[in-house]
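Note that this is a trimmed complex: some chains were dropped, and none of the rest were shifted.
Each chain gets a letter, A, B, C and D, in the order it is written, and its residues are counted from 1.
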């Protein structure tokens, strides 16, 4: 293996000449591994007793909770600080000028955001309580509320979305997207943290669901596997405009349906059938389904 | 970070007021992490030499096997016991009154089930041998049987289904669903442990496949990515009825096909084409495919 | 738990009688866990500073790189050697007679391949630079190049494909398939390592994408979630023939489209609409989309 | 390896017949591993920034400290509770009737003790500050105070003694002894937690030092390696009486000296020379040394 030293030199040279690509020697990006650990910790904080072995009771609940809060807070502040510093260095304008910290101010800005986040946690738990009940009600196969918490990837994806959305809302770069891709990886459900989703949202099975950045979803909406809420136009210039549909309250969208466009509004109470392809708005309380036109041949081999 | 103590209090209060949601201080649920370790261990027991580094030979096969059996048995008993105790506490009636242990009896009941499970393992291996051969035969890209074992997610999903189904059949709550969601997370294939699936079953590629709780599948069935075997009705009251289709022997279902309904029967030897949408039964030896009606415009930019 | 010793005996007996299935006591297969660690290490080598916590600067970049190269090289050689030895034992003919090492020669052959691989790495980085820029340009939601590297599963899947394809090209068995299934598991994108893919390739969202073994893809191609580039015939006898389509330069294929067949050519500059089903060739600069034929009922409940 | 099942049976039988020895199925003893982790954590709490990699600053000191306190408190309470329950079960009378909790009260008693312990920590840090300065002053080889903290085993042994003594004083069984043996193992210094040691105590080199249960040591005492402060009588009936010497303020005891007996008092300001053997008291400001009577032979080989 003596020949490798030449390869090492070539690689180092490649790092130099493709400097833009690599990040060496510069402000550190938030770490995917840390974000993963933070999400895991938040799961334990939100559903104490569900995600780990240690048995909780009234004697240790307070100290376990306090320990977790301090630990997660510290990790979050560090990652948020790195994200803000990254924005600053790359002159990535935030949408509203929020978080426009000079490099010394990034830590203080991060602390503020994380403090707000923990303030918000009890409300987040109430939202998730509603999501959980929506899942239980919406799936005849669910035998208990606990089953939803320990085994429904759609519920987990909504939880991560709600966490990621908080940081998106505060215009923290990168972290919300890393969060949404972590759950995309494990649940196959791709909800952009920029989407706005109401109460009691349920995704069943969920693999292949895509919900775009500017989607707006009302209350009591139910979505099945393979549903896309996407954009018609994918031109870079469109960035910033509303490119994804609006789904009003009490809508159900069956598996494989595709709804596209920023002006497309699915009215309250609609049912969108499986595999439907929609690029225009639908009035409230409408049912849309595909007329299948299928050929049938008998007596053939598969 | 002094401000966090207020957040901690609020979170503790939220645990109190949303007591139903949380599990603190009560019977422990089975642990997702333990179930994951058990599945990993069973994979090594079922395919010794395939899943780990340690090299096996005739001198150590017996002791490695014995060690694994005792280790997994103990973990399984603990998790099954927790599941049974959970049912008991929540007055979740088991389908047939099986496992109706009082709280002292849950350990004994768990031991019985796990003993049966290990008795069953050699037969499970025979089933998986057939599944493996079906995968090899069904995919021209497969170069060897070993390739199926080490790299086919569809095969892995069927293995986990067969394990989970054993516990479903014994009416152990939660564990089968945790198992099926673990493989759903990693393979994107969602087979409910309640489904009944015959011999030599093969899922190719597999991402997005959904097979519902009351599905019945015969022998020599082949299914591609994105296939849904689902329910027409998703009302909670339907829980317990047969809501998902029946697929007879020797059927092939191509990618993206959707077959719905508890009375829908796909007869022996049928071929269901890609993206087909079916809510009614199909006679044996029929070929069903979508007539695509597509527009073509020339000279446009992409 | 005294009863388990009978189960252990039965399992050992089952290992004996189903000897073909199991691998005990024979040449070791490459380990999935090692391949996973190798892929992780290569990710750090290709994008130094992006995948881990340790901060890099000009003082330690050389030594970190050298350490990684030596470490990964050693693991890769071991796994490649096991793969070649496996082929040899199973009389699996390589396509071109490459790597036809006798059992003593497998180590030397493996060293050669791994040396070539590290020689190739800088060129691979250039390819990935183009892929990254294609992703950034192709997605209005992408705010920075760094966001692509840390959070786009489509980009990660292309990276793993390019690594796996190197080993496929050198006719190393099993390893390329294990690599492609590892990323299939985490990204839901199934690219066979045998496919040939040009520059600036971008997969958006990606869950459910399937790209078959003999697919050929040109430059600047963009593909959305749920796209299948598959085979019409799935007979074992077809193995070795071109069974999957050819996609020429500058083609965009929207979500859920299915393109099948080894003779199917999608000409340069085409746009294939969502859910399109294609089994025949399309001339250059053509736009193909599905005419949706949908029923609408008003005033119904979902 | 089939023969092992007989050995397993024999071992299980041996567990049955030597029931007193084993602990299976009974109240759990405090875990050596947990006590080790607690000591490690306390080291980080007492000397923040000295024992670990993570860099501390004014922005994270509070949250790291809070997290550590809650974590260590919880572990300590669990171990103290197990210790008290062990006493109760074994009818081991505590010296003064303290901690005489019924089995339900052990948790509350443990909480009280641990709360007191954390109250005491700042005072313990003041004591250790004095010990550290005594070490620095007492050893010409010490270049800085920091060197004492990071590398003096004698200082570490005194720290562990002061922690263990707190729990001894509260009549917590087992834990103080486990603590003292952990540092005995790593530093070779055996200080019984029952000893009473004043301010500014320094042990140099330390290997082989033994300080017995009822030893009393004043302020500003310095002790070298191999010194024994032991008992004359080792009869079980003596348990409870003062069996070990008293060392008054400002005494120095050189290496290998042995001082025995509960009535032996080394007066203020004494110097005890190396290898001296003392079983009787020495008046203040006395210097005791051994008259060495040695033979010398010239011209011999070693």
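Everything below uses one rule, namely that a contact is a pair of C-beta atoms (placed from the backbone, for glycine too) under 8 Å apart; a residue touches a chain by one contact, two chains touch by 3 or more.
Please read these numbers as outputs of a predicted model, since none were measured by experiment.
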| item | value |
| --- | --- |
| Subunit count for the whole complex, all chains sharing one sequence, 4 displayed | 6 |
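Assume only the chains that are shown with their structure count from here on.
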| item | value |
| --- | --- |
| Fraction-based call for chain C against chain B, same above half, different below | different |
| Selected pair, out of A-D or B-C, that shares over half of its residue contact pairs with A-C | B-C |
| Chain at maximum distance from chain A, centres defined as averaged CA atoms | D |
| Centroid distance [mean C-alpha coordinates] between chain B and chain A, Å | 25 |
| Separation of mean Cα positions, chain D and chain C [Å, integer] | 59 |
| Junction residues of chain C, two or more chains touched | 5, 186, 188, 207-208, 226, 256, 275, 290, 293 |
| Chain A - residues contacting chain D, complex | 59-60, 63-64, 66-67, 70-71, 73-74, 77, 107, 111 |
| Touching residues on chain B, where the partner in the complex is chain C | 45, 47-53, 55-58, 61-62, 65-66, 69-70, 73-74, 77, 111, 115, 118-119, 121-122, 125-126, 128-129, 132, 137-141, 143-147, 149-153, 186-188, 204-205, 207-208, 225-226, 255-256, 274-275, 290, 292-302 |
| Chain B partner contacts - residues on chain C that touch it in the complex | 1, 3-8, 10-15, 18, 20-26, 28-34, 86, 90, 92, 173-174, 177-178, 180-181, 184-186, 188, 190, 192, 194, 207-208, 210, 212-213, 222, 226, 228, 230-231, 234-239, 243, 250-252, 256, 258, 260, 269-271, 275-278, 282-283, 285-291, 293 |
